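Note that one protein chain is taken out, while the other chains of the complex remain in position.
So, chain A:
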Amino acid sequence: MKFDKPAGPNPIDQLKVIGKPTDRIDGRYKTTGRAPYAYERHDVVGNQAYGYVIGAAIAKGRIASMDLAKAKAAPGVLAIVTAENAGKLGKGNFNTAKLLGGPQIDHYHQAVALVVAETFEQARAAAQLVRIDYAEGKGAFDLAAARDGATKPEPKFGGPADTAVGDFTGAFAAAPVKLEETYTTPDQSHAMMEPHASIAAWKGDQLSLWTSNQMIAWSAGDVAKTLGIPKEKVVLTSPFIGGGFGGKLFVRADAVLAALGARAARRPVKVTLTRPLMMNNTTHRPATIQRVRIGSGVDGKITAIAHESWSGDLPGGGPETAVGQTRLLYAGANRMTAMRLAVLDLPEGNAMRAPGEAPGLMALEIAIDEMAEKLNLDPVEFRIRNDTQVDPEDPKRPFSQRQLVQCLQQGAERFGWSKRNATPGQAREGQWLIGMGVAAAFRNNLLTKSAARVRLDRKGFVTVETDMTDIGTGTYTIIAQTAAEMMGVPLEQVKVKLGDSRFPVSCGSGGQWGANNATSGVYAACVKLRESVAQKLGFNTENLQFADGQVTAGNRSVPLAQAAVDGELTAEDAIEFGDLDKKYQQSTFGGHFVEVGVDIATAEIRVRRMLAVCAAGRILNPKSARSQVIGAMTMGVGAALMEELAIDKKRGFFVNHDLAGYEVPVHADIPHQEVIFLPEADPISSPMKAKGVGELGICGVGAAVANAIYNATGIRVRDYPITLDKLIDKMPEVA
């Protein structure tokens, strides 16, 4: 189905199932331990051996020698895979560094060997007996030091490296009120609950991989490319995923090494990455240095806005696209953005929840707060004054929907924003200095082809098959809701099968594009199935009702199941998008409001309450959408207050590589969260009229927290995370 003009009325608009707060249809499997996660799939193939990954002990250099003799002789050892004996390996399209290093080492904890043994404990013990001597090389590990040598990156995801409209320099120089500040965000880890894990089994030249992966087609392709085998020879299965946040968009060492280990040991092999390996072996969100300049008239209208960002990556990697939102969020005739990329020899950077916007808004939305203060304007009012309904770089392109102003206004009202004292450091309750902060949320709506197959059986059950994934987001449920709405059956009569490379290729889970695109693909397939049903049942009108298990036209009503009485009906289709995203700018919007307390003595920062108001198209399942947003808000608090991969700049690695050292919020950190979705349906986005919310929820949270801390204390911190050590010297004297 080609989607190239705005959606008209369609069966989804009935909203009998779609739009209703719905429990996860897979919830019972998760709470009863019956959802099969990759590492526990003992049942899929017998005789599984265990692989243990050895990570490089240096950040850069070469393996001088490797002695496997002792390890090979250890109890239970079946095989040891190294770059030397693995045969020729390619590199996946989505990988920057090789997944099996050696002799050259590109980053710390790059996999250099897999020890395969009868038991996990034997594999781990034998791994300790592998002796590796390294010739350590010199690397660059400090973004600030490498900044001057940064270059203009090739455009990949996230737009061109440089943009410019009007005369920024002239307008900024002439502006009566201006701000120029630099902000930094640290490297961050996805730190998802389930570590990367895979089981591999070969049958002749056919490889089966049970794994944990967000993008089935990308990854089946990259496994094939890495191993040098045809893509058709790879079956990749990932029905349940214990969190990804972008960390599982790509094939990682667990999958490739499981396949190589299984080949070497001639039996199925399972591999998981240990927690200490995850931070340095896999990808992370790269650190940024961001310079923001804003010029405004005394009327509070922005006349000049510039956002530049520096980040680093391994050679061949990409930048953190932290300037993207600044091209679209606020009006202003004169504007520029720029991204520069330095070569760093830290582990490879890549996408993490709202890549670009998450760190970009952490900087921009502090700058907006600072600018509002310079103008003596309320920060909500300053944002409203600079709203735009068109793409500021190309005013011919309107936003398909844009309710930023409504989000901010409703949020201010619901949060009690009027009670905020604009003068910082004034509100106190006992030992706590209290402050409120606001930030805009913004994340683009990305459109991409997505296919599905639907089947109708003689009992009237509908089965959906697509290689779409559910990374904890609730995909199973919204896909079931879509099919139920389209086919007029109760939710209980829909079965959803996901995450299998033998199914039609979907958009996959990433970039908050999953919900809108994947359900649109299911919509397309259901439209086809409805046509088959109509034909089978001898209806020759387009005015068919599919409801309550019946197909009805005029006075004639036939049970849906009857269409499959001679055998299952199957339909397959994909949603494919035309150029509506060129003609219209499609984005999602929100307002984040945060109240914090800062301990007057210790400068400990604790969030007291949070509110997000989101406008993000039709909300398919308000219950799971809310869960997505509160989860993202929690992650935003982590980014604001504690998350940082600490770099050892001599040895070139992330030091705090476990969940004791890399702190994320715990329950006690998150007392009260509220989410409001504004009514919205965006016919330009898709037939579902939906967008995404999973990333919108994190965008802006960090800055809202930072602005609240400023309001509480009068101390402006521009380097994340905002930990107490950055406040303590400036806190007021206490007795």
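Heads up, the rule we're going with is that a residue touches a chain if its C-beta (ideal position, glycine included) is under 8 Å from a C-beta of that chain, and two chains touch if they have at least 3 such contacts; residues count from 1.
Keep in mind that, in the parts below, contacts and distances are computed from a predicted model.
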- Message: Looking at what's absent rather than what's present, what does UniProt name the missing chain, "ABC-type quaternary amine transporter", "Ring-1,2-phenylacetyl-CoA epoxidase subunit PaaC", "Xanthine dehydrogenase family protein subunit M" or "3-oxoacyl-[acyl-carrier-protein] synthase II"?
- Response: "Xanthine dehydrogenase family protein subunit M"
- Considering the whole complex, which of A:D13, A:D391 or A:E663 touches the chain not shown? A:E663
- Using the definition of touch stated at the top, determine which of A:R62, A:R397, A:K583 or A:R606 touches the missing chain. A:R606
- Item | Listed residues A:M1, A:A174, A:I384 or A:M642, member touching the removed chain | A:M642
- Residue positions on chain A contacting the omitted chain are 57-58, 121, 124-125, 128, 276, 431, 599, 601-604, 606, 641-642, 646-648, 650-651, 655-658, 660-661, 663, 665-669, 723-725, 728-729, 731, 734-735
